[in-house]
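Taking it in order: structure first as structure tokens, then the write-up.
With one protein chain removed, the remaining protein chains of the complex are shown where they sit.
Chain naming follows the written order as A, B and C, and within any one chain the residues start at number 1.
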Amino acid sequence: MIIVCKNSAGTKRIEELTNRFEAQGFRTHCSQGTQSTIIGLIGDTSKIDVEDVQALPIVEKVQRVSEPFKLVNRKFHAEDTIVDVNGVKIGGGSFGVIAGPCSVESEEQIVSCARAIKAAGGTFLRGGAFKPRTSPYAFRGLKAKGLDLLLTAKKETGLPIVTELMSLDHLDLFNDVDVIQIGARNMQNFEMLDEIGKCNKPILLKRGLANTIEEWLMSAEYIMSGGNENVILCERGIRTFETATRNTLDIAAVPVLKAMTHLPIVVDPSHATGKSALVPTLSKTAVVAGADGLMVEVHPNPSEALCDGAQSITPAVFADMMGDIRTLCAFEHKSL
Amino acid sequence: MIIVCKNSAGTKRIEELTNRFEAQGFRTHCSQGTQSTIIGLIGDTSKIDVEDVQALPIVEKVQRVSEPFKLVNRKFHAEDTIVDVNGVKIGGGSFGVIAGPCSVESEEQIVSCARAIKAAGGTFLRGGAFKPRTSPYAFRGLKAKGLDLLLTAKKETGLPIVTELMSLDHLDLFNDVDVIQIGARNMQNFEMLDEIGKCNKPILLKRGLANTIEEWLMSAEYIMSGGNENVILCERGIRTFETATRNTLDIAAVPVLKAMTHLPIVVDPSHATGKSALVPTLSKTAVVAGADGLMVEVHPNPSEALCDGAQSITPAVFADMMGDIRTLCAFEHKSL
Amino acid sequence: MIIVCKNSAGTKRIEELTNRFEAQGFRTHCSQGTQSTIIGLIGDTSKIDVEDVQALPIVEKVQRVSEPFKLVNRKFHAEDTIVDVNGVKIGGGSFGVIAGPCSVESEEQIVSCARAIKAAGGTFLRGGAFKPRTSPYAFRGLKAKGLDLLLTAKKETGLPIVTELMSLDHLDLFNDVDVIQIGARNMQNFEMLDEIGKCNKPILLKRGLANTIEEWLMSAEYIMSGGNENVILCERGIRTFETATRNTLDIAAVPVLKAMTHLPIVVDPSHATGKSALVPTLSKTAVVAGADGLMVEVHPNPSEALCDGAQSITPAVFADMMGDIRTLCAFEHKSL
Partner (left out) sequence: MIIVCKNSAGTKRIEELTNRFEAQGFRTHCSQGTQSTIIGLIGDTSKIDVEDVQALPIVEKVQRVSEPFKLVNRKFHAEDTIVDVNGVKIGGGSFGVIAGPCSVESEEQIVSCARAIKAAGGTFLRGGAFKPRTSPYAFRGLKAKGLDLLLTAKKETGLPIVTELMSLDHLDLFNDVDVIQIGARNMQNFEMLDEIGKCNKPILLKRGLANTIEEWLMSAEYIMSGGNENVILCERGIRTFETATRNTLDIAAVPVLKAMTHLPIVVDPSHATGKSALVPTLSKTAVVAGADGLMVEVHPNPSEALCDGAQSITPAVFADMMGDIRTLCAFEHKSL
């Protein structure tokens, strides 16, 4: 880590700072310039928060040399991580397609949806049992009953289940869930990250609405540092000034992440845009961007859906779209 | 709620939509234009998520007429809410000053800090026992031990305690805490909002890093709908492209909120900027913007602080700043 | 346009408002609700600025029913606009590849670069003669001399020239330029838009750093309303909080624009990311997103480039990338 100190900072205060760092076990190297003094900090700086140092009165600027994340870092783990869910793989050349309704509504709905997804070549079934809603008055999902219906659909189709965990108090209900989703609003719920780091289920970690790629990787680092190495990252759009789409899909995040981490990355065009008409097109961009999978909302009858209905595509549109996805996966040498 | 349907939407599908809403208990009023059909939706639309409707294939645009929040809405509760914490008030003409270190580090640190704050005219003691940190390797606070030290400082000074809750599992440890802080990263942790809505302690709800004022009020609505009417809103800066400050303090949010809600609003210039040098100046802007209080980081020795050290001001700077705050509170007819 | 008036607005002031609009030639239709009065405004509202109405003290919310743009609107011009530059087409099934260095540096550089681009299948030569630079001390381009060198390269290769206009005072120097580029920082330089609307050259209009899609289309409307129908839109990334890339490529803007306008859209992954390593991958996403072309920086020796050097790819990388682009264009039924 490189720390640029202000002209005004006297040698005494700079010495105090270097002593403080050395007391923490770092080696320091000062170079006195005409305009400022530069401190090089050598050692494991991953536990230092840049903003803390930046905030020091004598500090002008701070620059990390090595990334603050280790376990998720491709530098220390070159080969792609492959998440294997009872034989269904995501990562390292295997492309996964997670599809299903925003909310589980009924057995008929989820089972028919699962069958259609399976038939079209989807590899995972998603569905919300516990739903995060901005309003306390909105539908919050069927909860435990919803989980049961997902498992029924799994029994019918064999598709592994992906569903969101909203509270650690529900964790025991998730025993038969195959992949636990951590939603965008919980990406920095650090207590939750600690706990799921201790369970041995694959985790799908969505990017927060306004979190940087580095913060996102730090949240994945929380999970891995707990011992759970099966983390899938999910880009779902970030919040910007643009209102034509619900969020702005950060497609560049896919190749950027591929260089930074060995973890698989899936893209969710449904939440990224909030518009079903854009889902097939953006799904294609995800494949050629190098993503390891997709997460799309599919509903047998979107306009009747209880929530997020119309960012869902129909099974017919999904089946049609899967044709293109298969062609592009072949082009990218990915198996689907 | 006004729903503008696309030209392309045939009368049949519009009828389906109106029927669907009427089945949910709304009255509808259609007006057929040359370019589009406009549906007026009459009834309690607070449980409808605008984005869900916006996402419907036949819908072009949606516009709320009445706000989706009720209990926090000043329209239905004209007079200011005054949160009274064992006689110390925030709101309705009473200005509160919440001060203290980012993290509780030792009895000596927190007690001396509390004494200095009390002496300078601060009215609440803040201090982190459970700390949210971006990195799993960073200091996470003294936890339960930190809460004990806060209570010691309270015994010594009589200052009510404000500290952050990071997990519902810790709730029983918070029995003697006076005000529970919900951090920016948990502003939309809906399960947590539900639970604290059932407890009868004042809640300080920080604004999320990238949440709109309306989303923030909806989170306050969660707490109030649980039965807890003692909610204090805390503006702490939003995330933007600007990097000169850690976040961008949305000072306009204060007068905007004053018109929308009866709840008290405090401003946290320490987290908003991440720079101690800016804290006294921005604290002054909060008072004249109409805020009901401040939340500032004060540390006896900022440069030795374990976290966020240097966004903290010293007790001397705090005492000095309080002189200006008192003068401006008088100017604004607020008692401090 | 739908105008929702506040409860507080008395009938008298609402009448004043409707009279005011009717005086401007609009028809109005009021519907009195319990909570508010809603005014429907019928007529050509394109000359009304929503923000002006929104700002009226008695107005709560405003909602456009019809878009404020006409000439660029696909609703009134269903078929794709094809921009034909001496036989080289962009739009309507023709894919254009605009490539070249950020800055023209020497005859040797631009000619060799143009030859390599031609050989690899590029269809336009780009190069900066007048360069916008954040710093007054940075290299600003070869100016008139740079334009001459571009024309030399055109003579050598036959590739049409695309280069940026930074001041109307330079317009007469652009007589032999084939496509005039309006940079992101001039997207709302309305006097410039007026003038180039009167010339009969194709215009490449870059999106502003923080402009919405609607604002961008309004700037294109400026050019078309001047009589110039040959406008090409260029998505080059928007400014967000994310710092991993220079800007955030808004890939969803491509399909969104395809539905809103008949104008061709090209994508510039070089400026969008500021990282050459990402250019080939993001170029692929542009094709499958439905773009009509690409604008990429190619430099024979990026690390020696005088400006933006290293967001440029080498001719070898460009040639390699063009193989993928051709395959994906075929997949999208586009001719290149």
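In this section, contacts are C-beta pairs under 8 Å (C-beta built on N, C-alpha and C of every residue); 3 or more make two chains touch, one makes a residue touch a chain.
As the structure is a computational prediction, the values presented were derived from the model and not from experiment.
Student: Quick one: jot down which shown chains the absent chain touches.
Tutor: Hidden chain contacts in the full assembly come out as A, B, C.
Student: Which one, B:282, B:295, B:322 or B:336, makes contact with the chain that was left out?
Tutor: B:282
Student: With respect to the chain omitted from the figure, which of B:7, B:31, B:112 or B:212 is a touching residue?
Tutor: Hidden-chain contact among the options goes to B:212.
Student: Could I get the residues of subunit B that touch the absent chain, sorted low to high?
Tutor: 210, 212-214, 238, 240-245, 248-256, 259, 272-273, 277-278, 281-282, 284-285, 287-290, 327-328, 331
Student: Where does subunit C touch the missing chain, residue by residue?
Tutor: Subunit C touches the missing chain through residues 13, 16-17, 20, 46-49, 51-52, 54-59, 68, 132-140, 166-169, 185-186, 188-194, 208-211, 215, 218, 221-222, 225, 239, 246, 274-277, 302-305, 307-311.
Student: May I ask you to list the residues on subunit A that touch the chain which is not drawn?
Tutor: Spelled out for subunit A, the touching residues are 2, 4, 7, 29, 31, 33, 35-36, 38, 40, 42, 60-61, 63-66, 75, 210, 239-241, 243.
Here, only the chains that are shown with their structure count from here on.
Student: Which chain has its C-alpha centre farthest away from the C-alpha centre of subunit C?
Tutor: B
Student: Just how far, in Å, is the C-alpha centre of subunit C from the one of subunit A?
Tutor: Averaging C-alpha atoms per chain gives centres 31 Å apart.
Student: How many angstrom between the C-alpha centroids of subunit C and subunit B?
Tutor: Once rounded, the distance between the two centres reads 39 Å.
Student: Report the inter-centroid distance (CA atoms only) between subunit A and subunit B in whole Å.
Tutor: 26
Student: So which bits of subunit B are touching at least two other chains?
Tutor: 210, 239
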